[in-house]
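With one protein chain withheld, the remaining protein chains of the complex are depicted in position.
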Amino acid sequence: MDWHTCSFYVLSVMILGSALMVVSLRNIVHCALFLAFTFMGVAGVFALLHAEFLAAVQVLIYVGAITVLILFAVMLTQKTIGISLKQTNRLAPLAVLSAVTFLCMIAVIALNTTFPTSGQHTVAVSTQTIGSAILGNGSYVVPFEVASILLLAAMVGAIVIARGQDN
Amino acid sequence: MTLTGIAEFIASFFGLPGSSSVWIVAVLAAAILLGFMLLTVLILIYVLRKLLGKIQARLGPTRTGPKGIFQTAADALKLLIKEDTIPVKADRRVFIVAPILVFVPAYLVYVVVPFGEGNHFIAKDLNIGLLYIVAVSSINVIGVVLAGWASENKYSLLGGMRSAAQLISYEVPQALAVLGPVMLAESLSMQDIVKAQGEGLFSWFIFRSLPLLGFIVFLVASMAEINHVPFDLPEGESELVAGFNVEYSGMRFAFFMLAEFAASFTICAIAATLFLGGWHSPIRGFLDNGWWTVFWFFLKSSALVCLLMWIRATYPRVRVDQLMEFGWKLMIPLALFNVLVVGLYVALGKGG
Partner (left out) sequence: MGPQHPSTHGVLRVILKLDGEWIVEAHPDIGYLHRSFEKMGELRTYTNGLPLTDRWDYLCAMTNNLVYSMAVEQLLEVEVPERAQYLRVIVCELNRIASHLVFIGTYGLDLGAQTPFLYCFRDRERILHIFEEICGARLTYSYIYPGGVSGDALPGWLEKVDAFLDYLPPMMREIDQLLTGNEIFILRTRNIGLISPEQAIDWSLSGPMLRASNVNFDLRKESPYQVYDRLDFSVAVAEQGDCLARYHVRVAEIGESIKMVKQCLAQIPDGPTRAKLPKTIKPPAGEVYARVDTPRGELGVYMISDGTDKPYRQKIRGPAFVNLSILSELLPGWKIADAVSILGSIDVVMGEVDR
């Protein structure tokens, strides 16, 4: 077993374990923290796949911004702090059963399908290729710009809502 | 006598497979960086107090050791032997994790700081070096928010959130300001950026395209990022609302202080790398190889650190809403303008 596979397994345990904690812990801030760990694990997997740009961006956006967003949302909502949340209700066993069934189905399908793989091992996607893909000739420039406009609209909307009526 | 050599020796000594030497190199490099970081903080705190003393017409530390050089050690000892109090209602685990989340990013950035020429003076010259720095610094924010929250103190929660707002606001101009050198060097790797400034004093990025603007925006935004005066409202005896680290005592508090001082050296190092030519000497080819590069690097970083301390002594604190206004309404337009100008410069210069 080489380091590559070993790292992959460690990271997978980290991701899955943290994800499990997110949905089962009783303290919502702890859940948010474990969500951050999940994101970091995913960034690690990206790094393993030689997509280091994506790994850095994953950390920057998901860990650095989205987690903070979730934490802010949690802390600004009065009634959730210090309360021990009940993560399950009467339907929990049914939910677990259906999730496990779904998982088995997917696993069986996935293992029995031969996915067409490319001849190369892994393609090292450098920052430059991503840049050219987004902004270069005949590329994804239009969707990129549309996405920016969408984000701008969201930002403006948030500011308008946050300013309140009296302004 | 390189790290790789040592690592291979250790690997063979313990009978580990040859490929594990990579990991041993990593561990050794991490240990060296940690030692360097702690040493830097030690020296920086002492220099700060002496320099502040000189500016403020007083002596600074004089009693602890000759000329007070053991002052930081005395402070560290004091913090170590303090009682480690955790508020009763505080969330213990988060309380303990928060300082780590603030300290570790400050430490991680040292991996890509180019102390000198070649691959043995930088822990790892990542090809996304700059992006890595920006990404890792953003983890800071979680630590701050959690520190404020875990203290179970309304005021420290408010202080923590305010501090977090400051941090995320100033990440934007910092990242934008960094784009200038990236465009001029056409690479995100730190060593490449330094190499692109190799032709003597006027090839330094601070002088190319729009002189000084990118540098100033970066420095000011970074000062806000590390809670440095004049942006230290979250931790100065914040008028009414306590800072996020008010409930921390002893070594946990030391973590926050360590992170701040280490970060102040890091941003000066990065500013020196991006704008002041990194480890190059000002005169092309003169004393520009081997250990001399380390000397130039430290000279520039130290000059910037002293500049930061000078600013600390001179300016009062900015109020929090003025700080946000300043960041969003002044810094970001300036940074965007800088990106535009540098982009035009690069595009026109490349025969566009």
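For reference, chains read A and B in written order, and residue numbers begin at 1 within each chain.
The working rule: a contact is a pair of C-beta atoms (placed from the backbone, for glycine too) under 8 Å apart; a residue touches a chain by one contact, two chains touch by 3 or more.
Computed from a predicted structure; not experimentally measured.
Q: Shown chains touched by the missing chain?
A: The omitted chain makes contact with B across the full complex.
Q: Using the touch definition up top, pick the residue from B:313, B:332 or B:346 that touches the left-out chain.
A: Hidden-chain contact among the options goes to B:313.
Q: Which of these, B:229, B:246 or B:305, touches the one chain of the complex that we don't see?
A: B:229
Q: Which residues does subunit B use to touch the chain missing from this display?
A: Subunit B touches the chain not shown through residues 52, 55-58, 229-230, 232-233, 236-237, 239-241, 312-322.
In this text, only the chains that are shown with their structure count from here on.
Q: Roughly how far is subunit A from subunit B, centre to centre by C-alpha average, rounded to an integer in Å?
A: It comes to 28 Å between the two C-alpha centres.
Q: Across the complex, what residues on subunit A touch subunit B?
A: Residues in contact with subunit B: 2-3, 27, 29-30, 33, 36, 52-53, 56-57, 59-60, 63-65, 67-68, 71-72, 75, 81, 126-127.
Q: Show which residues of subunit B lie in contact with subunit A when the two form their complex.
A: Subunit B reaches subunit A through residues 19, 22-23, 91, 93-94, 97, 126-128, 131-132, 134-136, 138-139, 141-142, 145-146, 149, 157, 161, 164, 168, 171, 188.
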